[in-house]
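For this depiction, one protein chain was excluded, whereas all remaining protein chains were kept in their positions.
Coming up: chain A.
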């Protein structure tokens, strides 16, 4: 039986097709979900892809947070369903408070679009098990609201609990506190990051590598072994 991974599309989402493709390349079945859907169509994991849901009006993720599908996603995530938020999806996860902190305008105020080196800090989450701790990967980064902020106590807590999943390596592209590129919740089923693993799953395109594929093979392996 194939593993069903839901990929949510909001008005303004950009990377849903690439994410579906990455899911397929990893060997799972992508299940398209629309922002108005109230059920998750038997998906066993959910990816919230990048883009500009609802035009990023108010704040990135502030309006999509209240869409019907997110009610189901938040409830499922609290029950342990694996959820990955990429870029706008990460912003959305902070707005729903499934992940702590918030995302703000890059400190230099420019849109960034580049291949970005990351260090995998936590290879124990549902989405990072196919990496090793300390491994450096290169995947695309493209955003203007990528600066991760949280208060000192939250940052210390994240560090102490090993919940900083990814850090920018070599260069901090946006002023994110403590070079944080991605974090996990306490249970490790919810992970969010700003760079885009779904754009680095085939040698032909993107970074020319497949450094992002591990996200999708990690979750597949986890769900198959349940």
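As a convention for this text, a residue touches a chain if its C-beta (ideal position, glycine included) is under 8 Å from a C-beta of that chain, and two chains touch if they have at least 3 such contacts; residues count from 1.
In this text, contacts and distances are computed from a predicted model.
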Task: Which of "NADH-quinone oxidoreductase subunit F", "Amino acid ABC transporter ATP-binding protein (PAAT family)", "Maltose/maltodextrin transport system permease protein MalG" or "Phosphoribosylformylglycinamidine synthase subunit PurS" matches, in UniProt, the chain that is not displayed - done: "Phosphoribosylformylglycinamidine synthase subunit PurS"
- [ ] Just name the one of A:4, A:17, A:78 or A:105 that touches the chain not displayed here.
- [x] A:105
- [ ] Based on the whole complex, identify which of A:58, A:133 or A:205 touches the chain you can't see.
- [x] A:58
- [ ] List the residues of chain A that touch the chain left out of this view.
- [x] 58-59, 62, 66, 94-95, 100-102, 104-109, 147, 149-151, 175
